[in-house]
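A single protein chain has been omitted from the complex, and every remaining protein chain is retained in its original position.
And then chain A:
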């Protein structure tokens, strides 16, 4: 039996650049930054006082009573999934629920719920702790809510691989359809941890930018002045569908998910492998899995988080695994780092780059690092025919995921 083709038929997102995919993509192409100063009182004591906060608060989309039982990461996963579902035109398509699966992960999960309920426990005692606490903080919560909302009965899955989560969730969706366990998988990632504790934790690792006076310039992948990532929040969800299933219902197809590569470093809990060995293998596996010629992969949406070490390792890995021809973009320069949602949002950017024949810009690349030996669409978007493109996502724990998308 030949392996089924998998295509992307729906997109949904809520991000620091916009409350949906269209507004996010427009802002990306315009090179807008979603990073701003944290004006909350709690931020004053922190070494990092900037973040990329959602452009549209979930309270503007979901009703108050529903939000009482949703962690912010669950609420935005639900919003993005509803958009993707509507975009795919699956609402009244008669899809068998037993052929619909969900694969939505989060890097950190319901941390803000945990911390808020701990405050209540300390201040008012156990009886005041919300009965919704556990379903709000459990890491499978976002996937479970999406599955509940869409009536998915072929399995609800929640990958957790830190900043590779969103991409790995999409890779799992590809596997599920290839294995014949579902015809449609709603896949992606979500993250909402703009709270003093996670920020303090990342800041203590010296992983974050402290360019507090210039928020919009703080996320600057590959630039000599980069000093760490900028925390972002948001969710990205794609609808993956067996190609024949999509064709049979006359669905609009954005792109084909041609292949995925997943590896682990087995090297260090937070540092990437010194030669990018795991990343190289992930990219090579994705290319081999896709059956696409390397030369057709002319664009890469890089993981590039704006950290001193990681940004350059990825350049080396791309040169080794792909060659010196692809034109790169680091959309985190605009969105900040959405952790578990990053790989999903950046897959959406990769898919739209293919569809529109345009590479989104990397802003703030004013003084490129000498190690940047690949072409980057700096400052401005660039038009280019893109037969195939690659998205990278790497995570603490030594997770490496690469996805190859091609024109439909």
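FYI, a contact is a pair of C-beta atoms (placed from the backbone, for glycine too) under 8 Å apart; a residue touches a chain by one contact, two chains touch by 3 or more; residues count from 1.
Everything that follows uses one rule, which is that contacts and distances are computed from a predicted model.
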item: Among "3-oxoacid CoA-transferase subunit A", "Acyl carrier protein", "Octopine/nopaline transport system permease protein" or "Phospholipid ABC transporter substrate-binding protein MlaD", the UniProt name of the subunit that does not appear here; value: "Acyl carrier protein"
item: Identified contact with the non-displayed chain, of A:132, A:379 or A:407; value: A:132
item: Contact partner of the left-out chain, one of A:68, A:206, A:252 or A:383; value: A:68
item: Missing-chain contacts mapped onto chain A; value: 63-65, 68-69, 127-128, 130-132
